[in-house]
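Just dropping this structure here.
Only one protein chain is missing from this complex, and each of the others stays in its spot.
Chain nomenclature is as follows: A, B, C, D and E, assigned in order of appearance, with residue numbering initiated at 1 for each chain independently.
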Amino acid sequence: MKLIFVSDLRENQPVDSVFMCAAKNQGVTKSGSGYLTLKLLDRSGEIEGRVWDRANDLARGFEKSDYVRVRGQATLYQGRLQIRVHDVARVNDTEVAAEDFLPKSPHDPEAMAAELTAILRGMKNPHLLALVEAFFTDDDFMDLFKRAPAGKSIHHAYLGGLLEHTLSLLKLILKVVENYRGIDVDLLLVGGFLHDMGKIYEFSYDRAVEYTDGGQLLGHLVMEVEKVSEKIRSIPDFPAELAMLVKHMLVSHHGSYEFGSPKLPQTVEAMILHYLDDLDGKIQSIQFLMGKEPGSRWTSFHRAYGRSFFRGDGGEKKD
Amino acid sequence: MKLIFVSDLRENQPVDSVFMCAAKNQGVTKSGSGYLTLKLLDRSGEIEGRVWDRANDLARGFEKSDYVRVRGQATLYQGRLQIRVHDVARVNDTEVAAEDFLPKSPHDPEAMAAELTAILRGMKNPHLLALVEAFFTDDDFMDLFKRAPAGKSIHHAYLGGLLEHTLSLLKLILKVVENYRGIDVDLLLVGGFLHDMGKIYEFSYDRAVEYTDGGQLLGHLVMEVEKVSEKIRSIPDFPAELAMLVKHMLVSHHGSYEFGSPKLPQTVEAMILHYLDDLDGKIQSIQFLMGKEPGSRWTSFHRAYGRSFFRGDGGEKKD
Amino acid sequence: MKLIFVSDLRENQPVDSVFMCAAKNQGVTKSGSGYLTLKLLDRSGEIEGRVWDRANDLARGFEKSDYVRVRGQATLYQGRLQIRVHDVARVNDTEVAAEDFLPKSPHDPEAMAAELTAILRGMKNPHLLALVEAFFTDDDFMDLFKRAPAGKSIHHAYLGGLLEHTLSLLKLILKVVENYRGIDVDLLLVGGFLHDMGKIYEFSYDRAVEYTDGGQLLGHLVMEVEKVSEKIRSIPDFPAELAMLVKHMLVSHHGSYEFGSPKLPQTVEAMILHYLDDLDGKIQSIQFLMGKEPGSRWTSFHRAYGRSFFRGDGGEKKD
Amino acid sequence: MKLIFVSDLRENQPVDSVFMCAAKNQGVTKSGSGYLTLKLLDRSGEIEGRVWDRANDLARGFEKSDYVRVRGQATLYQGRLQIRVHDVARVNDTEVAAEDFLPKSPHDPEAMAAELTAILRGMKNPHLLALVEAFFTDDDFMDLFKRAPAGKSIHHAYLGGLLEHTLSLLKLILKVVENYRGIDVDLLLVGGFLHDMGKIYEFSYDRAVEYTDGGQLLGHLVMEVEKVSEKIRSIPDFPAELAMLVKHMLVSHHGSYEFGSPKLPQTVEAMILHYLDDLDGKIQSIQFLMGKEPGSRWTSFHRAYGRSFFRGDGGEKKD
Amino acid sequence: MKLIFVSDLRENQPVDSVFMCAAKNQGVTKSGSGYLTLKLLDRSGEIEGRVWDRANDLARGFEKSDYVRVRGQATLYQGRLQIRVHDVARVNDTEVAAEDFLPKSPHDPEAMAAELTAILRGMKNPHLLALVEAFFTDDDFMDLFKRAPAGKSIHHAYLGGLLEHTLSLLKLILKVVENYRGIDVDLLLVGGFLHDMGKIYEFSYDRAVEYTDGGQLLGHLVMEVEKVSEKIRSIPDFPAELAMLVKHMLVSHHGSYEFGSPKLPQTVEAMILHYLDDLDGKIQSIQFLMGKEPGSRWTSFHRAYGRSFFRGDGGEKKD
Partner (left out) sequence: MKLIFVSDLRENQPVDSVFMCAAKNQGVTKSGSGYLTLKLLDRSGEIEGRVWDRANDLARGFEKSDYVRVRGQATLYQGRLQIRVHDVARVNDTEVAAEDFLPKSPHDPEAMAAELTAILRGMKNPHLLALVEAFFTDDDFMDLFKRAPAGKSIHHAYLGGLLEHTLSLLKLILKVVENYRGIDVDLLLVGGFLHDMGKIYEFSYDRAVEYTDGGQLLGHLVMEVEKVSEKIRSIPDFPAELAMLVKHMLVSHHGSYEFGSPKLPQTVEAMILHYLDDLDGKIQSIQFLMGKEPGSRWTSFHRAYGRSFFRGDGGEKKD
């Protein structure tokens, strides 16, 4: 049973709680005795654990990725809180509530998937309809797609986050294209559907969200191109140029080299996809930040954006 | 009468046509005789004119900003086409068709203004309603706002362009906000209305589009803040914080320091305004580029974007 | 009475002293009890205070911006010193010495203002004389101008700092222009006088130096353009081009886009103003850094400059 | 028969020679008559051709990618040499010498391929041996790999250039790894073999070197990952981690985001591959530049490197 | 005799005038005949000359760096003016006026040197006095120092320019230091004297200003450190730390890595030197630009500064 969360720990506090053990490394001090360095996670954050006594014995009682019961004390070392672990042992998965370790989207994944499917089935291009259907009928894919997070950070990401972001983007695309002529809406929708799909392989999210080796070494852009190629090969007579245009949207959707796109957007659809994907992410993260600590006129500093955001009187008058 | 346009001139071609004289500079050669350097414009482009003979006499017959009849010959000098002018003299404005020198938007400015006005009058915030009304009832402002271009380049910009872009942006805002909660729509609409309004002072566009001195030295961001402040002073009890939020959207709408915004967007509304303004401009300019030379699979290289755009089979299947 | 300063606090030290409460935020723990997060300032620095017990009761006894007597203990949390507050209550302004909370310039503001006024009254341009007089006779402005700091950092900035920097810059301008011909000295002096004037609104400095909302959202460049425009409107027949040149110096004086100027310096006077303003600031901050910890051959690392400075034998032979 | 090359054309020179027609675009002047814009190539360079008379008739006599006999006159237009074409008609491939239009490597492709094959067959890793063999036995691949250029520029690139660069890199790798321990040489060799292989699809090089649409929209990094994946799927029990490591070297070999790698090198082999590929290219291009115009002490300015290179006394004493 | 200057040449104009031959390269056309490519200079600019007929014969009649009489015709080739040379032959130095080929400072070099010497002899530090005296008594050095230009561009630089800039900088230093305390004025003056001294070796300026090989490969910063070290070795008991501080000012005076300083300024004197050197150069170049084409409100675009400068009404009211 989960008795305390990482984010609630204070210096010198005794600890007796269950965590997910995301890393388990054994070391040897200069004086020759063994020790363990653990990465302990729950849905509120992560903390380092150190086992100095009986390390070799305790190490035999659990593995990386186990849920473990940890007894010890929160303590500061070189300015960061860690747990000095006195005892650690594996607990059965049946004894823990998985949602204590990985948060979920507030929206029902089946309902979101149904809405997304309906939007894409409304397209007219038969080749693109066949392509999305090839994904919809791939149960392994759909299971992962409904479950995957959109990002690694425990505070900004959660199970179902990828689907939630993808659906929001498709709905945004449908609205924006009403304002312009000459857009290939079907192409744009398929780009929106698949642009982040490789994240189902870029992350592992069984007990915690972590980058996979392939996620680090290849990235979701390259991995999703491979997956899309595989699906396209299974569809008779899929036009080569259309395949290229779909894949172009995937590789270019980060919009610039510095953000990891090997090619710049070179069609109007690829350009729109980049902008709306970026905008949807920014609105969500700013509003998330605004929702925290609502009493003050400014949010805390957002490192990635290099600024704080202004709340004023807390938005009470709005919406 | 306009007999030939700048873009149709070829080397060694004789010239006898009317141009707008956008610059007239007198110089003296080392051997002591005078000469004239002219900038000659029409709606298709600009070309340099040089008067080597009778320069002092001819110079008395016209001024900068006059329409002039030019006789001479197109010739190459150091790799650029210029006109060696044999004769040049002022023609009356009544003898020229203004639209040969400055193109217009295909849309009726009065109809666009009516649509824009209706959108903004649909807001609920009484202070912001008073603010837009202060602009609507300012006839001098509205005349300029309906007439101003959105940019200097003769090929990308035209009379009415500012209004056309502003209206498109307002309609885009109305669609996008449907996808999100917690946005102050009225604030965002007012930001959209006023974000480029300073361009009515940044450019002169009587006979050609040119930067004004103030446009170069202060820029439209600063000039529109001053104008908005003037209007706000005329409205009783306009809330100070709301005034600040409106002006913040104006100064931050270029989105980054390097594009001339002295402040980064620090509200969700300022962030959305920046993205949608940028997106609307990009879609228009890419589609404009796509529309030229439709026979080839790629557009010519777009210097500002650092790339060509792909047309494929010319978009025949689209929309 | 001030018994201990922030910069003298050590881990585990008991605290009983008066601070300025610059922020007061109420939160609720996951277990449902209230707590307070305070920002406590004095002239030596700032520190976070946390109230875990009786938070709701204590919160009623003081407001943000009050001077407060704080009892508690200095403690480390996640590597930063904070005060765990056991008791906190408002004290009357009459019981504190304001200079314990905000340091002052070593120079007399009235004397500095007199010297600055004399320099500017020595100009010849009647319009610029009228402009500076419009500021000199604005008592509200002059009171703030004599009192405002030049920056936010408590260690580098102090009451009267804006006036001290401005006066130094004007004297530097007078010397430099002797070396060149063709400079519009009056224009340059007015630019020097007004270039940072918006800082009187960019900061609040009643009990501590903090950015105002307008300072963050608009910045001193934009705010001072508005103020100068207001003054110019009050002067009959002020030439439009001169007004533009003055405002150009204000918006361009940071010298580049990346430092928040929306326009680059485009006159020789604007260029000189940028260089001398930057040089005066750099000399002052380097010499300030040199004056600290005089025993060693190198200063500590200066983050903004990305380097340490060399003292050698401590400069004993100099000056 | 080829009578004159593009690089030998001078202003006003009459032209009667065969070129490869790389682009053929039809336009209409404002006065309603048709004209043709051609891109004419041979191995020495490219030049624009313009047909103003009988354009519609002449257009029927040839297509893009044909060899054509062109009669006309070299002339300057807006500072660039072009051919005003009086007559243009298709000639049979049998009447032209292909090497007049595309230069070849001085080395025999079969000999180079044999040397490359021998190096790679000397590896020990059975999986990697199977992978290279899958390419060696793919005749379509090997034909293209022996023929493809390493770059588009006609002056720096030629048929067989990709193979020449790849072989040089493999030999360089074999030497460098002798100096270090702990390098996975087989992995590095396979990375060297395949790192630019996608260029066989990035370019077309039948009658001239041009980017393909896929080359522009996806790039050789992404295209070669897809090809390698296809080959790996055909090999039983190819280890997943090894596949990932091979593909990681391909996507990261440009070494930084700004040069189009979506991932940075994250293994020591990927890092070495990036350095040696870059070094081999730089040595070749500097020596190529040095070899031109040997009489002067400095080469002409190299735009991509932002500098000239110093020859001194022409390197007569060297090698 | 000089009959026409490069800057006055027009297309198709016959040429018969004397130039300095700054480069003479022989080539061979594909058809086997020889040709010459010349760089022809005078004080107004440079132009390429091409000899197509009798190239081998004519080449025997002059060498690089000779003054030559050139007969031919100005003509455009690929958009740039060149001279097609019909005849070219050496003329004696006695027949030309050297000032037609290299302009001079308007100020007397002896008078400037006397003023500079007097300023530096007013220092108090005996070691630095000895150092400057070591330069003053080095006749070879002083001859070059009085004659060298401050830059390569013929339009911005002239004989005596280095001395003129150095003297202006020393006078500026003397004024600026009056405004501050704690500056080592003698050190700063010596830095000012020597900061660009290596330009006497970075350029050749016998008949034209050109970079020397050493100027390109080592640069004036490194070359002047070597020269200063040589002088310091000749002075008994010169303090090692003082030598280091002098050399530090030389290597750091460009102020940042990107402008070629291998070290950033790390003393207050090095920082001031960098700012004032930069300011003095900027004022001179802006005022030079302002002085050209005085009739218009804006200067032409200044590529290095990325902007035009505003003249307004031409500065008639100033100074």
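As a convention for this text, contacts are C-beta pairs under 8 Å (C-beta built on N, C-alpha and C of every residue); 3 or more make two chains touch, one makes a residue touch a chain.
From a predicted model like this one, the values you see are computed outputs, not experimental measurements.
So there's a chain missing from this view; which of the remaining chains does it actually touch?
Computed over the complete complex, the missing chain touches A, C, D, E.
For the chain left out of this view, which of E:Glu99, E:Asp143, E:Asp206 or E:Glu226 touches it?
Spelled out, the listed residue whose C-beta touches the missing chain is E:Glu226.
Which residue among E:His195, E:His248, E:His274 or E:Arg311 touches the omitted chain?
E:His248
Would you indicate which residue among D:Glu48, D:Glu115, D:Glu133 or D:Asp184 is in contact with the undisplayed chain?
Candidates D:Glu48, D:Glu115, D:Glu133 or D:Asp184; residue touching the omitted chain: D:Asp184.
Which one touches the absent chain: D:Arg54, D:Lys104, D:Lys152 or D:Lys171?
Checking the options D:Arg54, D:Lys104, D:Lys152 or D:Lys171, the one contacting the hidden chain is D:Lys171.
Which parts of chain A are in contact with the chain that was left out?
23, 25-27, 29-30, 75-80, 213, 216-217
Which chain C residues would touch the chain omitted from the figure, given the whole complex?
Within chain C, the residues that touch the unshown chain are 5, 8, 10-11, 76, 78-81, 293, 295-298, 308, 310, 312.
Write the list of chain E residues that the hidden chain touches.
Interface with the chain not displayed, on the chain E side: 213-214, 216-219, 221-222, 225-226, 229, 241, 244-245, 247-248, 251, 257-263, 266.
The rule is simple: only the chains that are shown with their structure count from here on.
How short can a path of touching chains from chain B to chain E be, counted in steps?
Graph distance in the chain contact network comes out at 1.
Superimpose the Cα trace of chain A on the Cα trace of chain C, which carries the same sequence, then give the rotation angle to the nearest 5°.
The C-alpha superposition of chain A onto chain C needs 120 degrees.
Let me spell it out: compute each chain's centre from its C-alpha atoms, then which one is farthest from chain E's centre?
Relative to chain E, the chain whose C-alpha centre sits farthest away is A.
Quick check for the class: compute each chain's Cα centroid; which one is farthest from the centroid of chain C?
Computed centres place D farthest from chain C.
In terms of C-beta pairs in contact, which of A-D and B-D ranks higher?
A-D
Just curious, how far off is chain C from chain B if you go by their C-alpha centres, in Å?
40
Two or more other chains in contact with one residue: find those residues in chain A.
Each of 241, 245, 248, 266, 308, 310, 312 in chain A touches at least two other chains.
Think of each chain as a node with edges to the chains it touches; is that a line, ring, star, complete or other?
Basically it's none of the tidy shapes, so other.
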